[in-house]
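Excluded from the complex is one protein chain; the other protein chains are retained at their positions.
Letters are used for the chains, namely A, B and C, taken in the order the chains are written, and counting of residues starts over at 1 for each.
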Amino acid sequence: MTSFRFAVNVTPKPGILDPAGRAVEGSLGHLGIEGVQDVRIGRRAELTVEATEVTVARAVVERMASELLSNPLIEVFEIESIAGASSATDSQAGAD
Amino acid sequence: MTSFRFAVNVTPKPGILDPAGRAVEGSLGHLGIEGVQDVRIGRRAELTVEATEVTVARAVVERMASELLSNPLIEVFEIESIAGASSATDSQAGAD
Amino acid sequence: MSIIELEVEPLHRRLGVTDDELEAIRARLDGRDPNDLELAMFSVMWSEHCSYKSSKPLLRTLPIAGEGVVAGPGENAGVISIGDGLAVAFKIESHNHPSAVEPYQGAATGVGGILRDIFTMGARPIAVLDALRFGDPVDPRTRHLVDGVVRGVGGYGNCVGVPTVGGELVFDPSYGGNPLVNVMAIGLLEERRLTLAAAPGPGNLVVLFGSTTGRDGIGGASVLASATFSDDDPSKRPSVQVGDPFAEKLLIEASLELIDRGLVEGLQDLGAGGITCATSETADRAGTGILVDLDAIPRREPGLAPFEVMISESQERMCAAVLPENWEAVREVCDRWGLPVAIIGRVTDDGDIAIVQAGQEIARIPARALTSDAIVHDRVAAPPTHRRDAPAPGAPSEISDRLPERGTDPGAVLLALLGSANLSSRHSVFRQYDSTVGANTVAGPGRGAAVLRVDGTTKALVATTDGNQSVGRLDPWLGAALSVAEATRNVSITGARPLGVTNCLNYGDPTRPEAFWQLSEGVRGLADACLALGLPVTGGNVSLYNESASGAIAPTPEIGVVGLLDDIATLVGPAFVMVDDAILLIGAAGPGLVGSEYAGLAGEATEDAPPALDLAREAAIQRFVREAISRGLVASAQDISGGGFGVAIAECAMWSGLGASVRLAIGHSPAVDLFGESPSRLVLTCRPRYAAALELLARQHGLPAETIGSVGGDRLRIELTLAGATGAAEERGGWVADALEVPVRDLSHVWEHGLARALGWEG
Partner (left out) sequence: MPVRVGVVVFPGSNCDRDTVRALDLVGAEPVVLWHEQASLDSVAAVVLPGGFAYGDYVRAGVIARFSPVMRSVAEFAGRGGLVLGICNGFQVLAESGLVPGALLRNASLRFVGHEVAIAPVRSDTAFTRGLEIGRGLRMPVAHGEGRFYADAVTLDALERDGQVLFRYVDPAGMPADPDHLANPNGSLRAIAGVMNAAGNVAGLMPHPERAAEVILGSDEGFGIIRSLVESAAQAVGQGPAVIGTGAR
């Protein structure tokens, strides 16, 4: 088994009201920041999957992202492969 | 001026209890998913900055990320350049 | 070019407009065809949700006159004067279908919508009550819906800072595919600030403020509310409305400030039907027209088609009629509260809603054609072939004891009832709500009606919601009348005088004769009960097509009542107060267990019937209890409803931590007397020396009354006696001997954990 680490980025669907993003934009004046637009606030999940190969791991993440981490009616997600899951644990895999 | 689009990923500091991540792990059984670990739930902000050049834009994002989007006591952030801000709006810049 | 491309069906049908309705539309346009934009506007306004096309003739039969009524049905909320120059505004509304699609946002926007109905009238919202109904709590789909809806109600109400002080959570299999999310809101206003939803004065500006307009809920009014909701047709799902409680909070403050400073001539919230509905209704009420400049409407995203702008249900928006000289001041208020604001049109004198884009007129419809002159359908009503009527009051009955109560320990039955999904404590839900913000909550959720003090006076408002689907499914007249009886009784037992009734009529597809019969019977029950109790119906809402693949919901008229207590010092609660107080039972149990929680547990006898309701007796018992309380005779007052006498007295005990010892005379059978839910009964306590006076007062009101025991100890003990039992009852023998005896601690334990266990929130 190998460990793969992924990130799932969940953001509000285009066209769906994003009250948090709007509130952030509205506050930039107080921060003295100009020229920032189209702020969208979403969620990010990072997770490690143990699987035999990356396609299997990605399929698991895909399912989690669509069924658990996002709401398809109002959100979209994308999956990223990220570093961090100190890759292979081959020696342990051998022990299984 | 050019438009740059960034994402800011904010995650709980290592060592900080993340009940949301734990809740996701706890519900995996219901979905029949195994082998997923170390789930951390954070925030993701996506935004567009108008600036003369990318370093200027990134400095703005840096400030927003550290002062507004994350709390250094409990969170860490990283900044990503992302696609989407249909880059330059040069013709308009000329009109300024 | 067509708004929606033509496929097989002509456009009007795809928008939910029937061929007959299209004919009727042509007739209102002097014979011409509507263009696509006009057709879209008609389709939302002639939806069931906006036009009440099936229910209007029925609603006309409701009693609406009453003491102090300042605004009744037809306005955004009913308003009743409470003296001291103050008035209370209240209304209940459903958000069933949006909540089935997206429980969090559906419930959240439901709260937002009903709050707007309240502050549109010039009232500051002071309370929310949420009446929720779901299917089997074990079903994962139900659990998902409960979780989302509860989070949504809290997410919105907590943030806007209006306390959620009451409501209901009921599980019944008929809601499995179609949950009910009904929300009631209450507001307080100075009577002179009363603001109506009209656009008077040709030449006045029409001003839109609040959030920008996007694609939210396009088709919501027409597709969602008037077509049968179906799980497996995602193409019919409109884009979900997302609520922004922060924007709503700003909208409340800005609207109240505008009203306070006299800057608006009329005010209307935007709900179903969006700008189309707000402009046509306000124009029609004032006998004016409105010219809308489409380009002036602030948008959230580019590329919206005119029809999308006109029917969008984007949340947190308000529409005002403003004198031109007040515009600058209006703009200043909105700017200060950070709300986008724009002049989107002008009041005209031609009676039309006209829409102009880039200088071109692209639609023109008489305002009344969209609202007061919308189509009305004569639906066909037919009762089902199999019915179970309630027996006439006083009719003999030997049918209701064929239940497996014999040999069963009544204490075990009581514990099972107290721990059941429907009767256990709802605290794991309402603890997710802020019930105390506003610092007026005297009694919040959990123990009978909610009580809110009226700051600056000695008065209090008392509010509750009730519905009764389990009797309603057998006898829709009785279900409705019982709901009114129970809701008003819950108010009366605090000492408060019910002021008026708001209602949400949740029914199935009105084109099915049986569903329409249920609706007509429900309205008849509502009217009969309100007349008997002398109460006006001040407003409400109708939600039809509550059906899913698994069938129609049980008819559920949800009743909201607000009452007034003149002196809060006289307030009486349901919990026991003091050791040695006498316990009195007022009223008498009637036969019939069908529809009760006990029958749900033990099984229904097929030949049994629901208990009867005598409206005159109900009125008498409420008059009696209010008089007894005002005379200072009563220490605690509890009504007998779900779970019967046993659950009622157990609640008095649990909520006080005090035990009781009573002797209950069995007139019918232990099941009926202990757990039957026949109406018009109370458990009262008083200082022992007042017991005789209370009994006498009850008899003067024509009510049976008996002192049955006293408060004290740490156990609930109910001895069952044969006194008053008929020979027939003795024959059945064997069941009278067992007394019920349970430590109060044990009662509390099962009661407190029941709901969380049923929902899997707790192991």
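The rule is short, and it goes like this: contacts are C-beta pairs under 8 Å (C-beta built on N, C-alpha and C of every residue); 3 or more make two chains touch, one makes a residue touch a chain.
For clarity, every value in this text was computed on a predicted model and none was experimentally measured.
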{"item": "Partners of the unshown chain among those that are drawn", "value": "A, B, C"}
{"item": "Residue among C:S174, C:Q241, C:T441 or C:T556 touching the omitted chain", "value": "C:T441"}
{"item": "Chain C residues that touch the omitted chain in the full complex", "value": "151, 154-155, 158-161, 244-247, 249-250, 337-338, 427, 430-442, 453, 455, 568"}
{"item": "Where the missing chain touches chain A, by residue", "value": "19-20, 23-24, 26-27, 30-31, 41"}
{"item": "Chain B residues that touch the omitted chain in the full complex", "value": "16-17, 19-20, 23, 43, 45, 67-69, 71, 73-74"}
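Everything that follows uses one rule, which is that only the chains that are shown with their structure count from here on.
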{"item": "Inter-chain centre distance, chain A versus chain C - centres from mean C-alpha coordinates, in Å", "value": "40"}
{"item": "Rounded Å distance, chain B centre to chain C centre (Cα mean)", "value": "42"}
{"item": "Cα-centroid distance, chain A relative to chain B, in whole angstrom", "value": "10"}
{"item": "Residues within chain C bordering two or more other chains", "value": "none"}
{"item": "Sequence positions of chain B contacting 2 or more other chains", "value": "none"}
{"item": "Complex interface listing, chain A residues touching chain C", "value": "14-19, 22-23, 26, 71, 73-74"}
{"item": "Chain A partner contacts - residues on chain B that touch it in the complex", "value": "1, 5, 7, 9-11, 21, 24, 27-28, 31, 33, 35-51, 60, 63-64, 67-69, 85"}
{"item": "Chain C residues touching chain A - in the complex, by the definition given at the top", "value": "101-102, 105, 211, 214-216, 237, 239-240, 242, 244, 246-247, 300-301, 314-315, 338"}
